[in-house]
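Excluded from the complex is one protein chain; the other protein chains are retained at their positions.
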Amino acid sequence: MSEVTTNSELKGRSMQFDIKTAGPAIALLVLCVIGFLLNPAFLSEGNLTNLLTRSAFIGIIAIGATFVITAGGIDLSVGSMAAAIAGVMIIIMNSAVDAFGTGVATVLLGCGCSVILGFGAGLINGVLTTKGKIEAFIVTLGTMGIYRSLVTYFADGGTLSLNFDLRGTYRPVYYDSFLGLPIPVWAFIIVSVAGWFLLNRTAFGRYCTAIGSNEAVAKYSAIKVDRVKTLTYVIQGVCVSVATIIYVPRLGSASSTTGVLWELEAIAAVIIGGTVLKGGYGRIGGTILGALILTTIGNILNFTDMISNYLNGTMQGLIIIVAVMLQRASWGKSKIRTT
Amino acid sequence: MSEVTTNSELKGRSMQFDIKTAGPAIALLVLCVIGFLLNPAFLSEGNLTNLLTRSAFIGIIAIGATFVITAGGIDLSVGSMAAAIAGVMIIIMNSAVDAFGTGVATVLLGCGCSVILGFGAGLINGVLTTKGKIEAFIVTLGTMGIYRSLVTYFADGGTLSLNFDLRGTYRPVYYDSFLGLPIPVWAFIIVSVAGWFLLNRTAFGRYCTAIGSNEAVAKYSAIKVDRVKTLTYVIQGVCVSVATIIYVPRLGSASSTTGVLWELEAIAAVIIGGTVLKGGYGRIGGTILGALILTTIGNILNFTDMISNYLNGTMQGLIIIVAVMLQRASWGKSKIRTT
Amino acid sequence: MQKSPKKETAILAAERVSKSFGSVPVLFSVSFDIRPGEVHSLIGENGAGKSTLIKTLSGFHKPTSGRILLDGTEVKLPPNGEAEHLGIVLIHQELNLAEQMTVEENVFLGRELRRGGVLSRVEMRQKVRGYLDAVGLDISPASRISDLSIAEKQMVEIVKAISRDARVLIMDEPTAVLTEAETEIFFRQVRRLKEQGVAIVFVSHKLGEVKEISDRVTILRDGQWIATQDADQLTPDAMAQMMVGRELSDLYPPMNEVDFDADTILEVKGLSGKGIRDVSFKLRQGEILGFSGLIGAGRTAVFEAVCGLIPIENGEVFVAGQSANFGSVAKARDAGIAYLTKDRKSKGLLMQQRMRPNLTLFALNQFVKRLRLDKAAEEVALKRAIRRFDIRARDPSINVGDMSGGNQQKLLLAKVMEAEPRIVVIDEPTRGIDVGTKQQVYHFIAALAAEGVSVVVISSEMPEIIGLCHRVIVMREGRVMGSLTGDHINEAEIVRYAAGLKQEEAA
Partner (left out) sequence: QEKIKIGVSYPTPTHAWASGMNWHAEKAEERLEALYPDVDLILVNSPDPGAQASALEDLVSVHQIDALVVLPFESEPLTDPVLNVKKSGALITVVDRGLSQPGIEDIYVAGNNPELGRVSAQYMKTRLSEGDNIVVLRGIPTLIDNERFDAFMAEMEGSGVNVLDHKHANWNRDDGFEVMQDFLSRFPDIDAVWAQDDDIAIGVVAALKQAGRDGDGMFVVGGAGMKEIIKSIMDGDELIPVDVLYPPAMIATAMDVTVQAFKSNGPVAGRYILGATLITPENAASFYFPDSPF
């Protein structure tokens, strides 16, 4: 008998899970239908590819943010961090041209530096939060300002541009495809799978959830809370650096306007996806959908001139709220308590 | 005996309380000393008055934010809300000139509308959060976009300007003084005292703290959780409208750049002041100091040309982090747990 | 007779351990030891220092002075539960589970099974299912903790503890919210572990259980070691006496009969909702009505529905003849009904706040004078409550979370009584309360009833129900199985109803 009960309960669980996942998925589907109705070209291969490629930046960053938020933290610095990493990367690559030429070696050097910078920036956020015992909000608000102004400083107020020949070498990373999918989409897929695996299939993922759920419990379970929290910020940093690596070849430059408001977009993607802002419950799958939803909204608004351009923000805001509302409604009573 | 214990312990408490309050106060003091050393004109009466007057906007908004955050919420829409209210207020006053002339009546009408709008905007945020069961972060991120784009729409992308003669009538509200203090400073003082009283001396304040500490306990304690949470957003909205009422006469205009990033500044002021971002512990006094600290940092940076302009953001970020770090250190072990 | 602790046979021992929090001393030179294959119980009044002692023994607190010996050698235990690696496992008095995570995740938290860095989820789930079956808990390993009732959570804690390969298993009041049936299952597991040579420390205020399961018993009073004796030389009465330091008269007050024509003050008709099906009953003025049943029988749910905490799907509630399907707790409170939750940590008290705001939170509107909170009146109320309920906090300004469990419970009782209800529903009234105070609480309840207040007692402690209540309603799986009065209130009857062996014809 117990067998039977357990089985049916497991089924109940997984069905419930499906409904939860369905929330953002349905929202995305509705958006796609609207897009198609507005303009059939929305579903053209070219547009879908553009859409996916564009989601890659925010998506990859948001996957990092899922870890931070699941563990009860927040990172406001990601947008500026991306700008600063892009800037430094460009400076390094440009100055490496003399030594290494304009070939793949220089690009790889740039990418390597990007990862190191992302790692370091994440580490700084993490250590200030855990060892410095300062609220993550304040730490990352501070580093947000710092990175933003550093990139302005490096660019002397203007724009840092990649050496023209290097751009040719690097360009395919954004613009080329592999097996029919653009490379940024592959990067997004790989980061997603890795993130999903890390959050759902490793002890580390469970520790993130436990810390976000109840830090005292996590501590009493002999989890190294500070280390795990710091690591979430490091993961976030590395995600930012990966996003930057595929961002730089797109525009070949960085300036103080690079990545403005990405932090809010990333956090919004995470929460639209169903992760709880106060921590303790994270969903990578939802985050991916969240990123797609946000990009699709922007895409659809470019598709129609029915609405005054000035009201784009209004539409965006309304759609986000409605999408989340629909989604929460379908969770019904089994919704996660955030207290 | 129990009498004695209680008394001596109360003393211990209040001393501890002093240390907590001291954190932001010391940070502010240090900043002032730095300002004076950089340029003695920093302590001139004119500059101090400017500084206080300038803090009034962020300060008044941050007092509202203290309620929202203490009750476990967050409001990202305040900056855009201020811009939208300012815009609508100007439109209303301009069009009321025909009917009511350019006298005090029209200004009062504008102020009345401002309060109604603030109230309504707060109510919308509150109801969507509580009844709509959407995370406050998403709701207010959505309304932030909506209000911002509405003001752009009303201003047609440009600037809404107050009727020239009305500006003359309204001007004193920003520029005049009463008993030696500019009117915005008086507004700040009044809102502060009212906020302090409400948070520390009324049942409502207690309810906010209880909800932020543990929503389930609050519910089981017969607190109307949804109503109290909604009210915190309404208070926030009214604070924004008061800030707007003293903002408009300053330059007599509103545009889509009005109030950009005020939300982050307000939240930063609240947290620098010692309020806990996850709720359950709020300090109006700290918030006031937090607002003063933020304004002082900006002011000091305008007082020196030692640092490249481009690095203002870096200095700002560093100072905020260091200020909070110092403050947390002096809390020592008696720090509030946020788990 | 007192045995001197034999160090050579003890796995873990405390030697002359003292502990102070700041300047407040809590333990005074206490010695305590645990041997393999024995159950050593630790008893004492609320605030005596039991929890503090065992936290010191498992590394969560550092002793201020004295030594901890592991296998006869002095050790400094690592903090934060890392002593688990040494085989010392502690179940905290306050539930220590991550609410948003599943049972399986919680049971293995911090020591997940993995293969090549990947979680072996299937294996873990199977193991957890095995443990759950062993303790007879019918929930899925994939259930979220937040969806469980508090008793189920306690069972999960127990599962978590027995799943660890402990040499020393220390349990702080694991049975406080368990019914006798569940306690029996739990004891079976304890005996099994004991046979495997695990050393077990058991803290409880249920002295009957202590007598049943223990080999040795140590008694603490006011942070001082009083005695360590073999359990078979002690009776519950003797234990109580040593704990309290005086002779205890009758635990239960004499029962006043309810006026037979007393008014019906609360009537519930055909109530249905989540976890409750067609529940009807009446409560008269001045009556003490007991609710009995197994874990998850729906007793709590009935009164949460009555008080507006969970939605009513069907049925009606009448208070003093008036229809009263309350939509909110505030309305219920204003109508004179107060509900005292058994989940004091997550629903009862604000753990990060001090006593005063907690005490007055439920009835805060009574402390408002001309829009302001009357702090002086609050202070008076606190003094009164401390006296009335004998709340002992050595440092009255500490956060409630740092008070001893029993004293938290007393504060919670005081909090609910501040509203001066006409009907008070007490869920597990003596959860974690020592015998001495229990007696006070029982007399308090009887006195309330004598004043004409109607009291509903939901309890898992059968003697409490039998000794205190005028009438008992037994529930099972969300239904009322029957109602017992007078001489019919006895253990055998209650168990028959609770187990579903007997059901009253629906009236």
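Labels A, B and C are assigned to the chains in the order they are written; within every chain, residues are numbered from 1.
Operating definition for what follows: a contact is a pair of C-beta atoms (placed from the backbone, for glycine too) under 8 Å apart; a residue touches a chain by one contact, two chains touch by 3 or more.
Because the structure is predicted, anything quoted here is derived from the model rather than measured.
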Identified contact with the non-displayed chain, of B:128, B:155, B:218 or B:321: B:155
Among A:100, A:119, A:186 or A:303, residue touching the chain not depicted: A:303
Touch criterion as defined above, residue of B:130, B:143, B:275 or B:299 at the omitted chain: B:299
In chain A, positions touching the absent partner: 39, 41-42, 44, 46-47, 50, 54, 57, 152, 156-161, 164, 167, 171, 247, 250-261, 298-299, 302-303, 305, 309-310, 312
Chain B residues that touch the omitted chain in the full complex: 39, 41-42, 44, 46-47, 50, 54, 152, 155-159, 161, 175, 250-251, 253, 255-258, 298-299, 302-303, 305, 309-310, 312
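Everything that follows uses one rule, which is that only the chains that are shown with their structure count from here on.
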Chain separated most widely from chain A, comparing mean CA positions: C
Length of the line joining the C-alpha centres of chain A and chain B, rounded to whole Å: 30
Touching two or more other chains - residue numbers and ranges from chain A: 214, 216, 276, 337, 339
Where chain C touches two or more other chains, by residue: 346
Touching residues (chain side chain C, partner chain B) in the complex: 309, 328-330, 332-333, 339, 341, 346-353, 357, 361-362, 364-365, 367-368, 371-373, 386, 395-397, 415, 419
Of all residues in chain B, those that touch chain A in their complex: 76, 128, 132-135, 137-139, 141-146, 148-150, 152-153, 156-157, 214-216, 264, 267-268, 271-272, 276-278, 308, 310-314, 316-318, 320-321, 324-325, 328, 335, 337-339
Interface residues, chain C side, partner chain A - complex: 60, 80-82, 84-85, 92, 96-101, 105, 109-112, 114, 117-119, 121, 129, 133, 138-140, 142-144, 146, 346
